[in-house]
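Notes to accompany the following structure.
Left out: one protein chain. Kept in place: all the others.
Here is chain A:
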Amino acid sequence: MLEIAGLSVRYGKHLALDDVALKVGRGEIVVMLGANGAGKSSLLKAVGGMVKREPGASIRLAGTELAGLPAHRIVGAGLALVPEGRGVFGELTVRENLALGAFPHRGRAAEADNFERVQNLFPRLRERLDQAVRTMSGGEQQMVAVGRALMSAPAILLLDEPSLGLSPLMCKELFQALARIRDDGTGVLLVEQNARQSLAIGDRGYLLEGGRVVGSGSAAALGADPAVRAAYLGVAHGEAA
């Protein structure tokens, strides 16, 4: 579905992302693991068109090349990004944020259905439709951000650290929702510091180190790999899970 190849990002002299290639299929959750500064956020921003890509990158969605498109056209092509820090319109209400999610044409046809779907996915939002998003908790704002992205009827959802700063309960609720989004047929590319929980719901994963992909495999295999466990799951070599 989504096929990325030769993606590099440079900030001045610093090469933040070096020739990255990856795939996300229909209805699967792909987890991107990596330490701070490994280039995870740069990857999602580059895919979403929020930072400049080095020439030669290819970002194909269902066969259509997106690498040449400006940021505001990417979501209309079917790639919706939920950035780190959520990027919601805090002064606007939940309802208005969700309505703006359907601003791209691809979100208009099934707008009413998607609006219902988002409220079923996050019942908390149903009661707060007319509340200004800025006055809500971090977890609720994250729900608005994910819901807004879903309103554009994306083929692929890109999520950057969605669990950051959320309570354990909120976190669990959010990951359950992501699994349901996957089950509805949407592909999810998930960048997370919470490796344990994301590998638990993920189907496949990649390891990112110093801007390069250094490993990949099924979520189960990655979760069982001693090196991965040591680096990202906080489990020492040889220790039982």
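Simple rule for what comes next: a residue touches a chain if its C-beta (ideal position, glycine included) is under 8 Å from a C-beta of that chain, and two chains touch if they have at least 3 such contacts; residues count from 1.
Throughout what follows, contacts and distances are computed from a predicted model.
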Per UniProt record, name of the chain withheld from view ["Cytochrome bc1 complex cytochrome c subunit", "Peptide/nickel transport system permease protein", "DNA-directed RNA polymerase subunit alpha" or "Amino acid/amide ABC transporter membrane protein 1 (HAAT family)"]: "Amino acid/amide ABC transporter membrane protein 1 (HAAT family)"
Among A:104, A:162 or A:205, choose the residue that contacts the chain missing from this document, as touch is defined above. A:104
The listed residue (A:46, A:81 or A:118) that touches the chain absent from the view is A:81
Write down which of A:49, A:139 or A:187 is the residue touching the left-out chain. A:49
Can you list where chain A touches the absent chain? 48-50, 70-76, 80-83, 87-92, 96, 99-104, 148-149, 152
